[in-house]
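One chain of protein is taken out of this complex; the other chains stay put.
Should a chain be cited, it is by its letter among A and B, assigned in written order, with residues numbered from 1 in that chain.
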Amino acid sequence: MKRKLDILKNGLFKENPVLILVLGCCSVLAVSVTVLGGLGMGIALTFVLVCSNVVISLLRKVIPDKVRIPCYIVIIAAFVTLVEMIVKAFLPALYESLGVFLSLIVVNCIVLGRAEMFASKNTVGDSFFDGLGMGLGYTMVITGISIVRELLGSGTLFGLRIIPEGFQIGIITQPPGGFFTFGCAMAILVAAMAKKGKKFVPPVGCGGDCAGCGAACQEKEAVK
Amino acid sequence: MKKEFYLDYIKPFVVLVVICLAVALLLGAANAVTAPIIEQNALEKANATRNAVLSGAAGFREVSCDTARLGITGAWAETGGKGYVITAAFKGYSGGLVTVTVGMDPDGRILGVSADVSNQTQGIGSKAGQSAYLDKFLGLSGTGAASSVDTITGATWSSTAVKNGINAALAAFPAVKEAAA
Partner (left out) sequence: MSDLAKIPFILFTMILTENYVLVQFLGICPFLGVSQNLSSSLGMSGAVIFVMTLASAATWAIYTYLMVPFGLEYLSTIIFILVIAALVQLVEIAMKKFLPPLYKALGIYLPLITTNCAVLAVTLLNIDEGYGFLPAVADGFGAGVGFALALVLFCGVRKALDRARPPKAFEGLPITLVAAAFTSMAFMGFSGMAESLFG
């Protein structure tokens, strides 16, 4: 049980997919304009991640190495489409606010990265907790960033007005505000780590190769 | 040799096909469950908006007329003869479509306007969907009348899309009325 808890915590903090591994930042920047949107996106991604991790782990002995990436993509895309349908049917407002980014979970580096790096090599139980940890880690960061952006940019939280009209900083809800808030969040993390005596240098993207990125992370792990 | 051939070519192919089939079946089933709900949602939403712009409406009958080139996406006549509802969609900020629903009395005077700005920027473009702005269009009639209302400073794209939508509805009104008669 302790191992499962460690895996969960790993995703939440030590290897937080967004702030530490810097994966899947497109959706973090784009849908963090409102807290509800951010939270919804986080939950959708967590669902896809947990399901795809479990199924891929179940099938890890069946899927031949040669076609593993197409197989993973099909499995992930299936769960994404499922989530799309459910959200569209039961939460139409959320569907509108997430737009194309809901479909884009398919190519979210976190999901494919975890499939390649973790689920394809570990037991179903471990993969479940890995998916849950990583998903919650993502949700935590995107919700945090969207709280800051909605509060400062629109003066509201969950649509309720907190800061009186006229005092909000509109640009924070605009695209530049997304980059800016994310950059600041990362700087705060670096500063906090430095205070604890740990040096943390955020990786500068992976060149877009998600599967390869997972492998690269693993190599780093092995060196450690 | 045979076994290698199987492992190299047949097995990967079979596994991939089986996974694709399973996925297609699963999604087909899910679609069968959710598609009617999605359709129902869209219907209800459109109905609610129509009722909001033409208060006291008993029911609506869709009017088909060739006004798509104006940007019109739909036209309805109120069954009790209270007026017409016309919807139009125009591009707002960052490519999102702003759908405008306009309710008009039988003479073509605007009774109510609603604009779906959910894909516009929160707090900026979204102002173009608030009643403070939309109420300025009430009572207008005749082609091009919406041009007299100013756009919102800072939300030019979204408010222009709303204006364009209302102008399109005004321009389409004679054709809609004729088609409904």
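The definition used in the following text is that contacts are C-beta pairs under 8 Å (C-beta built on N, C-alpha and C of every residue); 3 or more make two chains touch, one makes a residue touch a chain.
These numbers come from a predicted model, not from an experiment.
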The listed residue (A:Ala78, A:Met134 or A:Leu152) that touches the chain absent from the view is A:Ala78
Looking at A:Val106, A:Ala119, A:Leu136 or A:Leu152, which makes contact with the chain not pictured?
A:Val106
Counting contacts across the full complex, list the positions on chain A that touch the omitted chain.
22-23, 25-27, 29-30, 69-70, 73-74, 77-78, 80-81, 84-85, 100, 103-104, 106-109, 112, 171, 174-180, 182-184, 186-188, 190-191, 194, 201-212
Residue numbers in chain B that touch the chain omitted from display:
23-24, 27, 31, 35, 93-95, 156-157, 160
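Convention: only the chains that are shown with their structure count from here on.
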So in the complex, the part of chain A that touches chain B is made up of which residues?
33-34, 59, 62-64, 66-67, 70-71, 74-75, 77-78, 81-82, 85-86, 88-90, 92-93, 96-97, 99, 150, 153-155, 168, 170, 173-174
Looking at the complex, which residues from chain B come into contact with chain A?
7-8, 11-13, 15-16, 19-20, 23, 26-27, 30-31, 34, 37-38, 41, 45, 118-119, 121-124, 154
